[in-house]
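Every protein chain of the complex appears in place save one, which is left out.
Chain nomenclature is as follows: A and B, assigned in order of appearance, with residue numbering initiated at 1 for each chain independently.
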Amino acid sequence: MGGIPAQLGREFWQALAWPLGAAAPAPAAPALLVVLPALAFVLAGLSLRRRPGLAAGLAIAVTAWSLVASARLFLTVRLLNGELVASYTWVAAGGVRLEAGFAVNPLTAAMLLVVAAVSLLVQVYSTAYLAGDPGYSRYFAYLSFFTAAMFGLVLSPNLFQLYVFYELVGLASFLLIGFWHEEPGPVAAARKAFVTTRLGDFGLLLGILLLYWHARTLDFTRLAWLAPELDPAVLRLVALLIFAGAAGKSAQFPLHVWLPDAMAGPTPVSALIHAATMVAAGVFLVARAFPLFAPAVAGRLPLLVVAAAGAVTSFLGATAATAQDDVKRVLAYSTVSQLGLMMLGLGAQSSTAAVFHLITHAFFKSLLFLGAGAAIRRCHHEQDIWRMGGLARPMPLTALAFAVGGLSLAGVPPLSGFYSKDAILLAVLEQARGSRPHAAFLTVGLAVSALTAFYLARLFFLIFTGAPQEEGPVSPGRAHRPGPAPREAAAAPPAMTVPLLLLAVPAAVLGYFGQRLLPVKEHLNQTLAGGTTALALAGIGAAWLLYGRRRPARDPLVAALGPVHRLLRSGYYLDDLYTRLGNYLVRGLAATLHRFDRTAVDGLVNGVAGVVLLSGRTLRRVQGGWVQRYLLYLVAAVFLALAAWLWHGLELYPAGGMGRW
Amino acid sequence: MSPPLHHYLILAAVLFCLGLYGVLAKRNAIVALMSVELMLAGVNLNLVAFDRYLGSRYLGQVFALFTVSVAAAEAAVGLALVIALARRRNSVDLSEFTDLSG
Partner (left out) sequence: MTAVFWFLAGVTVLAAAGVMALPNVFHASLCFALSFFALAGVYLTLGAEFLAAIQILIYTGAIAVIIAFAVMLTPPAIGHSNLSNRQRLWAGAVALLALGLLAGGLVPVRWPEPGPLRATSAASLGELMLTRYVVPFEVAGFILLVALIAAITVAKGALKP
């Protein structure tokens, strides 16, 4: 007689030891991917507040375990060439049945691996970046929380569980953007991110409810089977609603405005959450629910909307990125643009290409962010690229890593970004034959390629080359931000450079090997590859002419483009537009409600109040505060009701007596 | 020869109703608490009797054990409250505590 606790304990240890080479199969191992970081969150958040080193160590150890476990899961799934699924009934109420569990297939396993790898490197990096911050333990607790939620999201076998973790991931993002919660900026940014993504999430929830209403299941595998039999009109609506959720989280136009502001959080957080993993959750969601988007079952409209949103987002992001002065905002708009590109890939019916780009992007974009973070830290938390410069000499490793990441993102062969971006453009090209919208999307994609190379090269030249800028006064508002002392800032510590170099490896070579690991069936199209390479080189050349050859004192684009530059710089004035629209709507609604309130509601309320007053005066005698009297009323009422029931001939007990149980 | 089931059930009902009377009509809070315990004892007897006569494989007895443990917890907290009341208000007369009057 072992008992359930003993059995649970045994399974826990088996699952824990599984990635370390234990031969016995451990069905609970994927569940531990969620449970262990959650435990680390609780421990680091509650009991290790005074032991920051221990909190960080615990978080990093758990993430390292997750990385090994993810790797082994990835290999297992590849060997099986199938899916590991475990699902049990979580809630069964009436006709509604909700399930919980996990599903590991090549897509989710690859995603797990990316999340674990980037998380681990970012956590190691953070030990140095946030050294001495008073919220050190809290920071690592939040990071663990994020990791747990992200793993849960990726492992979800059904849309409902995915939705739950989707919200948890959003919460983690909110907490981490507002990590420096003593300052107004991060708090406002956190709120903005939360509210904006919530708009999309509401659509997702509606979509899930509608889908459950019609399909009676939310399980991805079963949905894939069932989708062709469902009503295409309903499915079209469901797909659009799910895409609304994806657009919120993955910062697609018109819900992308929160992402540039989200850079108010610590730079490693921007790297992990707002560049590599969480913002990709929307792309992942669409890829996971892809059978619902298939033209055969839902018509052409949903994927066309996805592609159009992706193309618009991509273009807006890339153009806005060329006009930013804050290094993190450049990278944020770049992320917006690349996420748009992934959506474009999905819209072109190639979820493999989109996921491929998602994975490579996770590595080189987090590399760029971490490199930028090192530079920012070197400049005493100065983020204005016009106040930086010449950093290649004091920090050559960072400059090298940043260059690798930048060239990869710019799509220079044979680095990763080249392969994945070309896979997407190739998918669009295939669709473009005989479809006018897709031809336009392809043009946008090519333009974005050139712009990407341009703004990345601009960033590199302004930060790392030229003469070092004399250290001006630290801009106000950042002065009191807890940061390293100037003496420490002199050189990047190994905890920061090693993750950079480790990230540079996949950023460089993952594209080449990824083609073999992932089932990317598209092979290179010579013309397209040559064209994008030429565009990327042209972009870099233009940036060199403008910023690299001789460092200008001011941005020459300001004079050249005039009002257009201001438009780009403000992110197309969308923030202003939303503020005004919001004010207008809210005020109008408020005025209407006010009138209604004065006449109808107040009249009703006063009338009700009169009745209540009168009855209250009568009834107060009943409520004497004497509990036994209340109890007498209660018991008398119960037994009188029982008596009335029996009086009407209703049997209290079954007439034929009770059978044996 | 065992007595028939309804003898046990009626004994249980008598205990329950005596307890009910005590809860409703006694001024001393300690007596009211004892009355609650009597009501619970009635319920418990029901469970055990049904367990034996309907052959439910000890389900009733296990349930009764849980009732006993909850009753013990209730007695502990209830008596602590009585003692707290006695110290604060120098009285355990339930008729005096009417602070909830409206």
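The rule is short, and it goes like this: a contact is a pair of C-beta atoms (placed from the backbone, for glycine too) under 8 Å apart; a residue touches a chain by one contact, two chains touch by 3 or more.
Being a predicted model, the structure only gives us computed values, none of them experimental.
Q: Write the list of subunit B residues that the hidden chain touches.
A: On the side of subunit B, residues 1-11, 13-22, 24-28, 30-31, 33-35, 37-38, 41, 45, 48-49, 51-55, 58, 61-62, 64-66, 68-77, 79-88, 90-95 touch the unshown chain.
Q: Could I get the residues of subunit A that touch the absent chain, sorted low to high?
A: 1, 3-5, 628-629, 632, 635-636, 639-640, 642-643, 646, 652-660
We take it that only the chains that are shown with their structure count from here on.
Q: Can you list the residues on subunit A that touch subunit B in the complex?
A: Its residues touching subunit B are 616, 620, 623-628, 631-632, 635, 658, 660-661.
Q: Could you pull out which subunit B residues touch subunit A in their complex?
A: Residues 20, 23-25, 32, 54-56, 94-95, 97-102.
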